[in-house]
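Below is one structure, written out as structure tokens; comments come after it.
Left out: one protein chain. Kept in place: all the others.
The first chain written gets the first letter, and so on, giving A and B; residue counts start at 1 in each chain.
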Amino acid sequence: MENMPMEVQHHHTAPTGFIRKYIFSVDHKVIGKQYYFLAIFSVFVGMVLSWLVRIHLVWPNLHIWGLGAFSPVGAPGGVMTDAYYLSLLTVHGTLMVFFVLTTAPQAGFGNYALPIQIGAEDMAFPVLNMLSFWVTFLALCSLVATLFVKDGPPISGWTAYPPLSAVGSSAGPGLGMGQNLWAVSIALFCVGSLLGALNFIVTTVDLRCKGMTLMRMPLTCWAWLITAILSLLSFAVLFAACVLLILDRNAGTSFFLPSGLLVSGQLQNHSGGSPLLWQHLFWFFGHPEVYIAIVPGFGVISHVLSVFSRKPVLGYKLVVGCLLSIGFLSFTVWGHHMFLSGMSPYSGFLFSVPTLIITIPATIISLVWLGTVYGGRLRFTTSMMFALGFVSVFVTGGLGGMFLAQPSLDIFLHGTYFVVGHFHMVMGVAAIFGMFAGTYFWYPKMFGRVLNERLGKIHFWITFVGVYCIFMPMHFIGLEGMPRRYSGFVEDSMQHLMPVHTFMTIAALITGATQFIFFFNLFWSMYKGAKATENPWESTTLEWTVPSPPPFDNFGGKVPVVYHDAYEYGDLKNGKDYVMQTDPVGQPANS
Amino acid sequence: MSSSISAAGRGGHDADALWGGDALPYAVPSKKLGMWLFIVSDAITFSAVIFAYGYLRLASSAWPRPFETPSIVNATVMTFVLLSSSVAMVLAVRASALGKVSGAVGWLVATALGGVIFDVLHIREWLGLIGEGVRPFHNPWGTPMFGAAFFTMTGLHMLHVTIGVVYLLIIAVGFRRRKFSALDVEVSGLYWHFVDLVWMFIFPLVYLLSAKMA
Partner (left out) sequence: MGKAFAVVLTIITTITVAIFVSRHWWFPEVASAHGHAMDHQFVETFVGAAIGFILAQLALAAFAWKYGERKGDTRPVRIFPGGVKWLLVLTLIYVGSEIILLEFVGQKVWAAMYFTPPASDSLQVQVLAGQFAFYFRYPGPDGKFGPIHTDKIDEASANFFGIDPSDAASKDDIVTAELAVPVNKPVELLLNSKDMDHGFYVRELRVQQDMLPGMQIPMHFTPTKIGKYDIACNQLCGLGHYNMRAFLEVMSEEDYQKWIVQQASLQ
């Protein structure tokens, strides 16, 4: 016992019983699916909330069926109040950023596929993995609970700037219990993410099978590793910020509250704090967070484009280098959310430099994608369509960032729909396209069945056109100075833009309705879809060497050995245009 | 390329053997790497709180310096207790590596005891300050943020010490029952040293910087 040999992998026996198999499972595949379905639930609710707020902007006096019954305070007679608009907007943002974009791309697909892709039986710490999921689930419960408390969810946005978020209910509805539940939810989410990040890093470093060098890992694994490092470092700061916020709200501290605040006629007792401090702490987390949301998508897209172009990724090492530099730079740019915050204008200049520099690796990656597709033999599966769509929308959204990166232009564009269009394009569209591409790609492996391709294509086409119709016009009205987070538009100068809002709302409703095709496909195919073979996409990586779905220990007790890089696609040899990573015969791997 | 796990685990000069899969890079076991990563993350959380303290203190014109000699002596004793407990921890790890079960368990308990003494001295100090009127939202000497920063930083640290005490006792019991290995003792040692290290920052930044000048 004292000199226990250092085990690289632990082996566990197959679980029995419903609870151990499906509820409190330590199997990374089950946990990955649990995260994925948590994200599906969250994206559904978040999408419905987006419909509600967009409807309110365009038809503010509409009696929305069911809303009055759901929240008599927030929507008396079914007509949404201005405060409730902000409440629903807050939950929309929080759900989408945290419970969709920070779960499925990383903890969902990553948990499912990472161990198999590197030849491991499971993650390094399976019990910790299970705990991470259930802590995240608790966090979601706390957030959803805000919809059911009397005063509703907080009205302070997903960014929860104090003093609005810190002084309590005298500042507005939802800022009492709702804000407390929100802060608890986020703090719990931080813990779940930190534990998950730890697991991903140790797994990738320690559990790769023989022959799986770091440079032979699929790019998805690199993306998950870098995302995990970003999570480990950034959620730690958000956690501290949430603790301080909770203290300000409940223990009378004043980390974020200066003296002399007069709220609703009441002089507040606080003194000595700074609202800017929250912004620094929040955005130091917040900027890496958006890269946490997109980098897994970079990995999936690089991977999928290669598989369906039948070509290696144009510059594997370059992509790894770009991901690493994007990860590093993401910690240096947080002030670009704060150009107009009142912090020193000299810092404004300082932050805009790395913000513009980060364009370089992002551009290189985009060009690598184009270069990978160039000259290939493209197979237009639904997964590939979403991957191609990702390239398009990421370029569009990313270019919007070039304007916002400059403080001079931010003077006009800050707080307008230009910003809303930009971040929706990169997060609400590109990152989601990454999730779709991943879903259509790994579904056969995960469920042993194939998603219906025809429904998938319909889903893609309407969604692709639809998202441009929803989010491109936001840039246009942003140029006119249309402010964000407004529950209604009363200025004369803004009235001529209302038809644009109507157009966007209708596009959102149509595109949203289309997602039901996806949801239907997702669930129906689990039972009625055609059975999947082991390697339907003729892909080289390790998950395609095991049955669909894999046995509980992934490789059936056999330990894989890797001989090749992850992207050996190309010209036909013996009727095959690809070489499995585990193929002992074939071109020698370049060292 | 060696095929046995332990040989590759010794981390030869060959990069492939080190990072080529089926090996633990630099022979660091997973649990140890995991604890290091946790420590990095927790260190960043503490850094964020200390950053908040620094940010607000620098901006404040009325930050009190109320700690007189008895307080500083108390804090110094606490520091010494924690440092000594870290020495005990080192001895516990060494004993466990040598297979000396009762020695290791003894030193683990001694470490935990050090943590308990630290907690007791700390709570005594807190009670004293509270008796003098210090609250998270008010104190008799200056800006109300003094109490907020003090209780938050030391409270967060004390929470980590207390969790550490429980953790160490669990490891001690488990090691004695042969359920846990020397590696588990070593990993718990990492956590304990980290908690000690954090105190090495809190002591000067909170106590010494607020020591009453003559």
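Quick note on the criterion: a residue touches a chain if its C-beta (ideal position, glycine included) is under 8 Å from a C-beta of that chain, and two chains touch if they have at least 3 such contacts.
Small disclaimer: the values here were computed from a predicted structure and weren't measured.
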Name every shown chain in contact with the chain that has been left out of the document.
A
Tell me which of A:43, A:120, A:209 or A:364 is the one touching the absent chain.
A:364
Across A:261, A:470, A:507 or A:532, the one contacting the chain not displayed is A:261
Contacting the left-out chain: of A:332, A:406 or A:502, that is A:406
Tell me which of A:320, A:388 or A:470 is the one touching the absent chain.
A:388
So that we can see where the missing chain sits, which residues of subunit A does it touch?
81-83, 86, 155-157, 161, 163-164, 167, 171-173, 258-265, 267, 273-276, 309-311, 314-315, 318, 340-342, 345-346, 348-349, 352-353, 356-357, 359-360, 363-364, 366-368, 370-371, 373-380, 385, 388, 391-392, 395-396, 399, 402-403, 405-409, 411-412, 414-416, 457, 461, 464-465, 468, 472, 476-477, 479-481, 483, 485-493, 497, 500, 569-572
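What we mean here is this: only the chains that are shown with their structure count from here on.
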Centroid from C-alpha atoms only, then distance subunit A to subunit B, rounded to Å. What do you get?
34
Over in the complex, which subunit A residues touch subunit B? Could you list them?
1-6, 8, 118-119, 124-125, 128, 194, 197-199, 201-202, 205-214, 232-233, 235-237, 239-241, 243-244, 247, 251-255, 269-274, 277, 280-281, 284, 559, 562
Would you mind writing out the residues of subunit B in touch with subunit A in their complex?
3, 5-6, 9, 16, 19-25, 27, 29-30, 33-34, 37-38, 40-46, 48-49, 51-52, 55-56, 59-60, 96-99, 101, 135-138, 143-145, 148, 152, 156, 178, 181-183
